[in-house]
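Structure provided below as structure tokens; questions to follow.
Showing just some of the chains, left in place.
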Amino acid sequence: MKVRFKKITIVAERVLQEQVVELLKRHQVSGWTAQNVTGEGSRGLRASEWEGSNVQIYTLVPETVADAIMEDIARHYFENWSVVVYSQDVEVLRPDKYQHP
Amino acid sequence: MSLLIDNILTPVVLCFLMGMVARWIKSDLSLPEAMYQGISIYLLLAIGLKGGAALSDTPLHVFAKPAIATLLIGMLSPVIAYAMLRKFGKRTSIDAAAIAAHYGSVSVVTFLAASEAVKRLGLQPEGYLPALVAVLEVPGIIVALMFVRTDGESSWSKALHEVITGKSIVLLIGGLCIGALCGTQKLTDVQPFFGAAFKGALCLFMLELGLVAGKRLRDAGRAGLRLLAMGIALPPVLGGLGVAAGLASGMSEGGSAILGAMAGSASYIAAPAAVRIALPQANPAYYLTLALGITFPFNLALGIPLYIYLSRTLNIWL
């Protein structure tokens, strides 16, 4: 049985990875997946090559939580950081797996 | 003059240059990120081991005075840098503090290049110098960050945690401890890897650094001439302070020149991450361009010979 969920994706500077994951956990997401990416945007400033380029993190969440997470990301990071966030519709099996951990 | 050319015509410096040229002709050359990070881990650990072994042969009273001098440099140089950046550089308080944090800390590769240059002249710098690199790395960042009120405790302590548990300081201190505990003799087994291969591995690192610096240099225009001038003015001032402090604390001519290079260099490993976290409002383009695009090549080419010359001259006076 498939259920409609939201996939929220965040592209951020590498130094922010831990902070973003903590933010997600505060919203009680059941999990997250991350990968290293490179890219260019309108700011394009990163702390240093030593820290690596960007990180892209996504989480699958029930639709009710999605907006709150996106707004939280916006509030924390939009002013001073190179951060992009967007959401997509997805369908998952086993919806109970993605409830509070 | 021949000192200048001799300083540039080394594999290490030429590899840096090659990286800059490769960037300039838009080559797709680049070290994979994993390699680059792997080599930095290797370099920092190797420096630590070597310094630690030397430290284990150094009586405490010999090391104490230079260590205190280094600590003082670490506290003083961000203050000087901040003042200059505000007054002559016309930076905002936040940007000035962010840049000052970088000059308060130290560039490990500049340290290495200075050591090489000094040894090529036949001087014998103190073996415990890598330990001073570890001493100099952290305090300057902390002092500089105190110039601005950050948004509360939390981001401050995060930045502190970032510096202290950052890879570079952990590897340096870890290497120092291991080196000191094992002593030179027990390190013989790992010498071919961490010792003999060191300068070659450094070449690869410099190649990548050249590529990065080349990119920064291309963006340098945006930073404005006034700022670029600061990237050339700060090293001699802080480097002079370093040389003087070294000689005053009883270090050799060569060691003082190296301490000068350390003081006159700007960190691009430990500092940027910490500053980004503590002062996100500061513009990274400013401090990265200055540290890596201007000051680092300046020191490689002109700064190091200058500090050696200063040390020699001052030493005769004293």
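So that you can tell them apart, the chains are marked A and B in the order they are listed, and the count of residues begins at 1 in each.
Note that in this section a contact is a pair of C-beta atoms (placed from the backbone, for glycine too) under 8 Å apart; a residue touches a chain by one contact, two chains touch by 3 or more.
Predicted model only: the values in this text are computed from it and were never measured.
Participant: Just one representative per chain kind is placed here; work out the formula for the complete complex.
Facilitator: Formula for the entire complex, using the labels shown: A x3, B x3.
Basically, only the chains that are shown with their structure count from here on.
Participant: Just give me the whole-number Å value for how far the CA centre of chain A lies from that of chain B.
Facilitator: 35
Participant: Which residues, counting only chain A, touch chain B once they are in their complex?
Facilitator: 13, 15, 36, 45-53, 80-81
Participant: Across the complex, what residues on chain B touch chain A?
Facilitator: For this pair, the touching residues of chain B are 33, 36-37, 40, 162, 168, 208, 212, 268-269, 272-273, 275-277, 280-281, 283-285, 288.
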